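Complex shown without one protein chain; remaining protein chains in place.
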Amino acid sequence: MGSLTGRYFTVMTFGESHGPGLGVVIDGLPAGLPIDLAAIQRDLDRRKPGQSPFATARKEGDRPEILSGLTSGGLTNGSPLAILIRNEDARSQDYAKTAGSFRPGHADWTYFKKYGLPPQPGGGRSSGRETVSRVAAGAVARALLAPLGVSVRAASLSFGPVRAARRDWDFAEGHPLRFLDPDLAQEAEAVVSGAKARGDSVGSSVELKAGGLPAGWGDPVFDKLEANLGRAFFSIGAVRAVEFGQGLALSSMLGSEANDPMGPLGPLSDRHGGVLGGISTGRDLTARLYAKPTPSIALEQDTVSLDGEAVKISVPGRHDPCLAPRLAPVAEAMCLITLADFYLRGPARLGGPAQP
Amino acid sequence: MGSLTGRYFTVMTFGESHGPGLGVVIDGLPAGLPIDLAAIQRDLDRRKPGQSPFATARKEGDRPEILSGLTSGGLTNGSPLAILIRNEDARSQDYAKTAGSFRPGHADWTYFKKYGLPPQPGGGRSSGRETVSRVAAGAVARALLAPLGVSVRAASLSFGPVRAARRDWDFAEGHPLRFLDPDLAQEAEAVVSGAKARGDSVGSSVELKAGGLPAGWGDPVFDKLEANLGRAFFSIGAVRAVEFGQGLALSSMLGSEANDPMGPLGPLSDRHGGVLGGISTGRDLTARLYAKPTPSIALEQDTVSLDGEAVKISVPGRHDPCLAPRLAPVAEAMCLITLADFYLRGPARLGGPAQP
Amino acid sequence: MGSLTGRYFTVMTFGESHGPGLGVVIDGLPAGLPIDLAAIQRDLDRRKPGQSPFATARKEGDRPEILSGLTSGGLTNGSPLAILIRNEDARSQDYAKTAGSFRPGHADWTYFKKYGLPPQPGGGRSSGRETVSRVAAGAVARALLAPLGVSVRAASLSFGPVRAARRDWDFAEGHPLRFLDPDLAQEAEAVVSGAKARGDSVGSSVELKAGGLPAGWGDPVFDKLEANLGRAFFSIGAVRAVEFGQGLALSSMLGSEANDPMGPLGPLSDRHGGVLGGISTGRDLTARLYAKPTPSIALEQDTVSLDGEAVKISVPGRHDPCLAPRLAPVAEAMCLITLADFYLRGPARLGGPAQP
Partner (left out) sequence: MGSLTGRYFTVMTFGESHGPGLGVVIDGLPAGLPIDLAAIQRDLDRRKPGQSPFATARKEGDRPEILSGLTSGGLTNGSPLAILIRNEDARSQDYAKTAGSFRPGHADWTYFKKYGLPPQPGGGRSSGRETVSRVAAGAVARALLAPLGVSVRAASLSFGPVRAARRDWDFAEGHPLRFLDPDLAQEAEAVVSGAKARGDSVGSSVELKAGGLPAGWGDPVFDKLEANLGRAFFSIGAVRAVEFGQGLALSSMLGSEANDPMGPLGPLSDRHGGVLGGISTGRDLTARLYAKPTPSIALEQDTVSLDGEAVKISVPGRHDPCLAPRLAPVAEAMCLITLADFYLRGPARLGGPAQP
């Protein structure tokens, strides 16, 4: 239970870290949409491990195979689009070392309590590798939304105490940590390499921008844009806090400071992050996702074995010392999937804007 | 669209600020649950306006009428529980003054873009009054969960720059601002009365605790406990940031600081807020919700009329100068509704724990 | 559980036979649709008991009160439309006589096994009175679909052994049994009055036509038009068989007889009832619903008491001797609700037909 999302752009993912593969089935795509395998590959590559000295060295080709949903000409045909990505480099021996005890900060213990099963190799379904399916689905959502001018991008905002003071999105895309601030990039790198050198990891955060969103997306009450995005973002394992617009800072402002004044084309400023009453204003949507440090660390920690005996654990293997660089494409994917679901809803009013 | 939530404890709400009434229909309740009208009233009263010098003076009886779903003995009978709360004190004249222009910080403009309709009296569906349905549903969820020992409470954590340094939950429940810290209560009151006196409003936040949760609630991937709670919390109009456990602070920690060490009964500390891998650990769940200031302020603001003419607006009427005190019971309700939906899922494993 | 239907035109009903009232909440209606209370009343009146010598004498005003969802000008405003119909003439004393035992052919026994509760007065949620909510929702769906030229009507096709040989829809609408065939009307009446006079009841059936349906409604695999209509029709208590087009007769034909030849505008004949591959062809959709006799009869039957003692039961009270006349408007309603749900789906292809 839990691997289904979306009512209109309906996404079901499957797969485990060390099983035959991972994948996604998307139902609800309109027919006639060109799907470019290279574009999916590009998004998968952005998420892929082993891209920089800071990232895990696991080598995965992450080649998507499309199992259904396309015409021979590469257009969606109205039936479910299924994508399979086979696992290639699953080193179970690394995990064998920790298999007998519960890794702190991981889902081992809660899965054990819920399912009555010992931890699966590599975390099984709870592994970060699961997000490869999301990124594949996000790439399809991106293809659907791009013709409308909707674009979504995310990059690293902070590592430990170092937080970007300015945003250079082009710089970020080329930087090994995807960090937004060129001026502070060296400091950010130092924080990350320091943690890595000590066998430790460090927390980080990501900023996300969705541009080109028309006014009117999102629904009142439970399906507010932030509500469904909030669910999407908190469904990413390591995310512990989410904010929209000026977010947390709004909670210490006065009303006269916080309200965006209105002009004939909507709000004149962006404190609310492109959303009012849960519905897009037409301005850029901004969100920030705050992630805990990678829970897998080489440093020795206290835990218990499956039998409840106190033991020491050191989690070997190929782990990123921080999550933001690979969280960014996953956050984009979750945002795109969520926006696609709003986009494909029927019209909100008679005579309203035609759908795609 | 958007007024439905939950797959197992299924909740549909309806109603507008100035219509005949508001209500909720709940499907999925097991039969045989005693429903105490007084308990629903108690939760409605905690949300009700007009309770303190700081709250809006709108007078609503908020008397729930149960339209269906109970046996003559007051037990749920397996069919939908429907609750209606009639509007009594809807002063449309207050709203008439601002009807011709878009109130800053409100949904007037986005609803206009989405539905093609001028702002409804009192905000219509986008009014905070809509949350009365949620609180009624939450009271029913509370009745369902209480026999398991699950309890949920929320109180005010901050007003503007004043943030509680310690938590006294009993004090909070009796305090007119529901503020958690008796030592700082006067400062918090001063912030709020100051804003009110100036015709302004102020941001605030709420802390929520869910206790007595068994281990194993929540589902992998998209239905993580934080994901569905995140959606629930961000569906409350004014909420702009949400965090779980140590939340945002985790993003500047090291892994060796952030991981909760494990003991034979699960995590030994609470940095993750009672959840690992999206599934409850059995420890208390903690969340914090950060709300913007009340957007309705008497101070003059820049906006436009329905025709796009620049105008000045002052929003008269009975508005809370801050949202936390009434946000708290709504946050509780959304948490309870979400937990009830997890509780009523079928078993996660063969031979697993029996349901209610 | 079970009172929710539709993903786009989402309908939740509530209410019991002898409770305060029945109702429905509809989410997903586009804004700007005029809702005419008189039109809803007209459909409710067509379903209402007490309209002819053949129908139950229960007197219900069945006055719909709209609780939310309309502008002051009577247009839908994008928020849920809630309709309440209060019970007025619930004679519990009639039911008191049979309360201690399980009425044959009724849901008393299965509800008892499922919910652990003795039969509720008048059958509670399992009463045919429940369908009043469906008819109200159907009237709203009718208002949504009428501007497209979609019309749905149903009338009585058979009573016991008497089956209409021809269809006169205007005659049917005015006939007390809503029977389609003027030539056989007297025979049909005789069957029904005969059963009534003997304290018995008789089976019947209904034919339904949906006209004006554009080609392309319905979805492959699980959401075929007939699939969702099949669910809708079998959700009506007494329906035991459903067929589309030439239905059952197709199962004894040859392929060369059964296939509708194709012309440039689609099928040239109607053996498949306006649907191919689960998707509308643009021709009229035809369905037939076969209902068992009214289970409540005055004739003595064998049953058991709540304690399992064998007893004789005679079900007094005001019961229709046959169901078709009142089944017809309910079948229309379920068809309309289902069609509205298909209508409000997003576009099936890029550049496809604009929605309402």
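A, B and C are the chain letters, set down in written order, and residue numbers restart from 1 in every chain.
We take it that contacts are C-beta pairs under 8 Å (C-beta built on N, C-alpha and C of every residue); 3 or more make two chains touch, one makes a residue touch a chain.
The shown structure was predicted, so the numbers you read here are calculated from the model rather than taken from an experiment.
Participant: Would you indicate which residue among C:35, C:82, C:139 or C:195 is in contact with the undisplayed chain?
Facilitator: Spelled out, the listed residue whose C-beta touches the missing chain is C:195.
Participant: Determine and list the chain C residues touching the chain excluded from the picture.
Facilitator: 1-5, 13, 102, 104-107, 109-111, 113-117, 125-126, 130, 158, 160-161, 195, 200-205, 215-216, 218-224, 226-235, 237, 239-248, 250-264, 266-268, 272-273, 275-282, 290-297, 299, 301-304, 308, 310, 345, 348-349, 351-352
Participant: Taking the full complex into account, what residues of chain B touch the chain not shown?
Facilitator: These residues touch the chain not displayed: 7-8, 28, 30-33, 78-79, 220, 343-352, 354-356.
Participant: In the full complex, which bits of chain A touch the chain not displayed? Write them out.
Facilitator: These residues of chain A touch the chain that is not shown: 1-4, 10, 12-16, 19-23, 25, 27-28, 31-32, 65-71, 75, 77-82, 84, 111, 114-117, 120, 124-125.
Following the convention adopted for this analysis, only the chains that are shown with their structure count from here on.
Participant: Can you name the chain that lies farthest from chain B, using the mean of each chain's Cα atoms as its centre?
Facilitator: C
Participant: Could you please state the distance in Å, as a whole number, between where the Cα atoms of chain B are centred and where those of chain C are centred?
Facilitator: 39
Participant: How many angstrom between the C-alpha centroids of chain C and chain A?
Facilitator: Centre separation, chain A to chain C: 46 Å.
Participant: Residues of chain C that contact two or more other chains, please.
Facilitator: 8, 28, 31-32, 78-79 - these are the residues of chain C that touch more than one other chain.
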